[in-house]
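All protein chains of the complex are present and in place, except for one that has been dropped.
Lettered A, B, C and D in written order, each chain numbered from 1.
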Amino acid sequence: MGANPKISIRELTKVFYKKQNSVTALENISLDIEEGEFVCLVGPSGCGKTTLLRILAGLENQSSGDFKIERSTIERPNQSMVFQERGILPWLTVEENVAFGLKMRHLPKSYVKERTTYFLNKVGLAKFANMYPKELSGGMKQRVSIARAFANDPEILLMDEPFGALDEQNRYILQEELLSIWSETKKTVLFITHSIDEALYLSDRVLLMSAQPGKIMEEIKVDLPRPRKLEDIRSNPEMASKFIDIWGHLQVEVQGSRL
Amino acid sequence: MGANPKISIRELTKVFYKKQNSVTALENISLDIEEGEFVCLVGPSGCGKTTLLRILAGLENQSSGDFKIERSTIERPNQSMVFQERGILPWLTVEENVAFGLKMRHLPKSYVKERTTYFLNKVGLAKFANMYPKELSGGMKQRVSIARAFANDPEILLMDEPFGALDEQNRYILQEELLSIWSETKKTVLFITHSIDEALYLSDRVLLMSAQPGKIMEEIKVDLPRPRKLEDIRSNPEMASKFIDIWGHLQVEVQGSRL
Amino acid sequence: MKDIKKSIETEKQEWRKQQTQQRLKTSLTIVSPICLLLIWQCLSQSGLIDARFFPPPTAIITTFIEMLKSGELYYHITISLSRIIGGFLLGVIPGIILGLCMGLYAPIRHFISPIIMALMPIPTLALLPIILIIFGIGEGSKVVTIAGSVFFPVVINTVAGVISIDSIYLDVAKNYGASRKEFFLKIALPGSLPVMLEGIQMGQAIALLTIVAAEMMGARSGIGYLIWTSYSAFLLKEMFVGLILISFFGYIFSLFLRWMQRKLIPWR
Amino acid sequence: MKDIKKSIETEKQEWRKQQTQQRLKTSLTIVSPICLLLIWQCLSQSGLIDARFFPPPTAIITTFIEMLKSGELYYHITISLSRIIGGFLLGVIPGIILGLCMGLYAPIRHFISPIIMALMPIPTLALLPIILIIFGIGEGSKVVTIAGSVFFPVVINTVAGVISIDSIYLDVAKNYGASRKEFFLKIALPGSLPVMLEGIQMGQAIALLTIVAAEMMGARSGIGYLIWTSYSAFLLKEMFVGLILISFFGYIFSLFLRWMQRKLIPWR
Partner (left out) sequence: TGGETVKVNDDVSKDNPSGDLAPLSKKTKVVIAEDGSASGAGFYIAKEKGYFDDYNIEVEFATFSNSDDMLPALASGEVDIAGGISSASFFNAIAQGIDVKIIADKGHNVKGKSYFTFVLDVDKQDEIKDYSDLKGEKIAVSTEHAVDDYIFRKMLEHAGLKEDDVEFVLMPDFGNMLAAIGNDSIAAALQIEPLITQGVSEGIHVRFGDATDFAPEAQIAMVLGSPKFMEEEQDVSLRFMAAYLKGVRDYNDAFKKGEGKDEIIDIMTQYTALKDTAVWEEVFVTGLDPNGEMFVDDIRDQYEMYKKNGAIKGEFNFDEAVDTDITEKAVKIIGEYE
C-alpha cells in the first residue's frame, strides 16, 4: 500500500504569467496520499490551495512536475470536485443536480435513479428532490454538492472549502454527515479549509502550506480515533496544543503576507 | 451605574404576521446592558437575533414591550449598525463610506475629514481611501464598515455577524482590531455571532438564545482579563468547558429546530 | 401568553391596514387609464383639444363596436397576429441559435458582432425597399420585416447571456465530464436563458412597433394597414381603434411572455 | 530554482501563444466588415445581385466623397446630430425623473405604469400625425418624436433600477439618518444608475432608428431626410450613404455611452 499511493504528486510547480508579470502559485509540491486517507490542506489566503486542487481536477495545467491518481479496476471517474455554495446548478432540481455526474456518464436510467435516491436519503434531502436550489438554505445546497460528488463514485474526492460559507452549527452538522458517508465509502479525500478546528476534526493528516509561493511546510498527523466528537477535540489538551501550533504557524504566514 | 443601564429592554415581543400565519420571532425579551459592556448574542439560525438588533436600530417596530437607550450629554446619534459584507455602499469610495454617517449629520467638513482620516488609519485603510469597495477583499470591506460605525460616534454599536463571511485567520485579525478600537472608545456593543470562539474571545457576557420563539435562555459571564489572546482561551480549560457548555446548548436547539 | 396574543392582534391589525393600503395602491392601476380617458373625453367634448384630431373616447368605442360587429376587425386582427407571431418566431429562433454560437465560440463572435452592430442602427423604414427586393410583396416581406427588427435584441441578449454564465458552472460541467452537446443543452442554454428572455421581451415590443411599417408594403389587411390607411383617409376614429388594438396586444403579449418566463425559468 | 525558471519560461510561451490567438480573433472584427464589403462588391459587379438596387461599395464611397466635398453631407449631419442629441436629452431627462419618482413612490408607480404600458407599443409612425398637431412642423416635432421613443425604455429601466436596489442599502441610509434628499442623491440615484444606463443605451439605439421617421415631417435636411428623399427619387447611392452614416453614428454613440458608463459608474 505504502509503495503505491492513491495520489502521488511530484515536484509540481504552477506559475501564472501575465504581461511580464509572473506569480509562482505552487512551488515544487511533492505529496503522497494513501487510498482511503482524509487529508486537509490548510494555508493562508492566496497560497495556492485552490490552484493545486484545480490542477488535480484537470481544470488547470501545471507548469512542470507530475501527478498521478491510481486507478482501481472498476469503471469510474478519476475525481469529482465539491465546489463552494455556488457550485450547484441553479436550473436543475436537487435530484437532477445529484444525478448530474451520472447522467454525463450515460449510465442506465434505473441505476442513476437508484444511486441518486440513495444519496438523497443519505444527506436527508429526499423530501426536497424536486425543489430548485434557490429554495434551499446554504447548508442544504452543500448537501446537494456532496451527494453529487459521492454519487458519481470517483477515485478521489476534491473539496475546496465546501463549508466556508456556513455558520458554525450548520458546519458541524455537515462535517458529521460528511464523515459518516466517508466512513461508509472509504474514499480518498483532499479537503481545503481555513478552519483549524475543521481540519483537526475531519482529517487523518493536516498539510500546512506557506504563503506565496505555496509550498508544503509541515505535516501534522491527527491520530484521534474515529468516530470523533467535537467535544473530544475541544477537551483534549493534545489537540489544543496542535491547534495552537497550527494557529501560530498560520499567524506568521498571514501576517507576513499582509501589506 | 447598575441602576441605570445603557440599554434596557423590557418584555420585548415581536410577532411577524402574514396571511393568517404568525411567527413569534422574539418572546418577552428583558435585558440590561451596562455602559461600555461588550455583549455577544449567540443562538441557532432563525431564533430572532437579527430581529432584535433591527428593533434596537429602529429598522423594525416591536409588537409589544419597550426598550431604552440611555443618552449621554454629548450630541451624538443613538446607535449605529455594522452590517455584513454587503452593507457598505458600492458607489462610494472607502473614504466616502467611512464619512457617510458624519455627512448625513451635516457636521463641518474639516471635522468629518479629520475623523474619517483618523479611523481610516486605525483600520489600516488610509492607502485605500480613494478606492471603490469592489477592489477590496472581504476583510477590508468589513474594516470599512467598522470604521464607519465608530466614526459616527454613536451611543451604542450594533453588530450583526460582521465577520460571518471571513475565513478564520482574517476573522481573528479583525477581531483583534475591533477589540483594540473598542478598548480605546469604550463603546457599548451588542454583537451577534454564530461562532462560540468569537463570542468567548470578544465579550464580557454571552447571551444564549433559544430557537423559535427567541428567548434568552442563559447568560455566561466571560471574566478573562483583557487584552486577551486567542491562545489563552484555547489553552484555558475553563474556557474549553464554557465552549462545550454553549456548544451543547446550541446543539440541542439546532437539532430541535431541524426538520 | 396573554401578551403574545395581544402582540399577534397588534400585528394582525397592522397587516390588515397595510393590505388595505396595498389594495388601494393597486387599484390605482385601474383608475389611471380611466382618469386619462375621462380627461380626454372632457377635453375633447369641451373643445379644449381638437375633436377632429382627437375624437372623444366614446366615439372611438362606438366605432370599435361597429367594426367588431361587421367582422372587419376580426379579419385585421387575425392577419396581423399571424404576421406578428410568424415574424417574431422567425426572428427569435435564428437569433437564439446565432447568439448561442457567438457566445460559445469567440472567433464567430468576433467575426459576426461588427456586422450586427453595423446593421442594428439602420431604421426598418429604410430597410423596406431592400426587403421588398429580396422577399417580394407577399406575406414573406411582412414577416421578414418584423423578424428583422426582433432579431437584433435577441442575438445581443443571447450573447450577453452566454457570456454572463458564471465560470464555476463551466468548471462543474468540465469536472463531471460533460460532452460538447451536453454542455450546450445543460449549461449554455439554461444559463443564458434569463438574459435571453429579456431580449425576447424586447423583441416582442419591437415586433409590435414594426407592424405598421411592415404592413405598408403591399398589404390589404392587418392592424398596421388599418392604422395607416385610416389615417391616409383621415378616418381618425378608425385609426385610434387600430392604436388601441396595438396597445391591447402589447399588454397581452407581455402577460404571455411573463407567464412563459415563469414556466421556462422556474429556478429564478 | 532552475525548475521555477523553466516553469516561467513554459508559461510565458503559453501566454504568448494565447496572445497571438487573441490578436487573431480580435482582428476578425476588422476582417468581417471588409469581407462583407468585398462580397457585396463582387456580387454587385458580377451582376449576381442587382447593381441598380445594390450599387457596389466603391460607387457608394465615390458618392460619399463627392457629397462630403460639396459640404452637403456636413450640413445634413450637423442638423441630424443636433436633433438626435436634443431628442435624446429631452427623452432621457424626464424619463429619469419620472422613473425615479415611480420607483420611489409606489402610488405614483401604480398610477403611471399602466399609462406607460399602454402608450409604449404604439408605433412612432402612427404617432407622427398627433405629434404634428401638437408640436407643429418645426424642429420641435422632430425632437419630440425622437424624445418620445427614447422616453419609454429609460423610464422602464429607471424604475427597474430603483426597485432592484438591495434593501440593505436602504437600511444603511435609514440607520445613518439620511434625509429624504440625501436618500435620493446618495442611494436611489447611484443605486439605480447601472440599470438606468442600460435603458439609456437602448434609448440611444432607438433614437437613431427613429431619425428617418422624425425627418419625414416638414424637414428639409438631415440624414433621415437624405435617406427617404434619395430613395423617393431612386438615388440609391445617396440612400446608402445615409444608411452608412446612421450605422457609423450608431457605432460612435455606443462607444460614447460605454465611455460614459465607465465614468458614471466607476464602482462597477
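FYI, a contact is a pair of C-beta atoms (placed from the backbone, for glycine too) under 8 Å apart; a residue touches a chain by one contact, two chains touch by 3 or more.
What you see is a predicted model; the values in this text were computed from it and never measured.
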Omitted chain's touching partners, listed by label: C, D
Among C:88, C:152 or C:231, the residue in touch with the chain that has been omitted: C:231
Interface with the unshown chain - residue positions in chain C: 50, 52-53, 128-130, 132-134, 136-138, 216-220, 225, 228-229, 231-236
Interface with the unshown chain - residue positions in chain D: 50, 52-53, 128-129, 132-133, 136-137, 216-220, 225, 228-235, 238
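As a working rule, only the chains that are shown with their structure count from here on.
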Chain C reached from chain B - shortest hop count over touching chains: 1
Cα-centroid distance, chain A relative to chain C, in whole angstrom: 47
Distance between the centres, which are taken as Cα means, of chain D and chain C, whole angstrom: 19
Chain D, residues touching no fewer than two other chains: none
Junction residues of chain A - those touching two or more other chains: none
Residues on chain C engaged by chain B in the complex (per definition of touch): 3-4, 6-8, 10-12, 14-15
Residues of chain C that touch chain A when the two form their complex: 166, 168-169, 171-172, 174-179, 182, 186-187, 190-191, 193, 265-268
For the chain A and chain D complex, residues of the former touching the latter: 11, 13-18, 22, 24, 27-28, 63-64
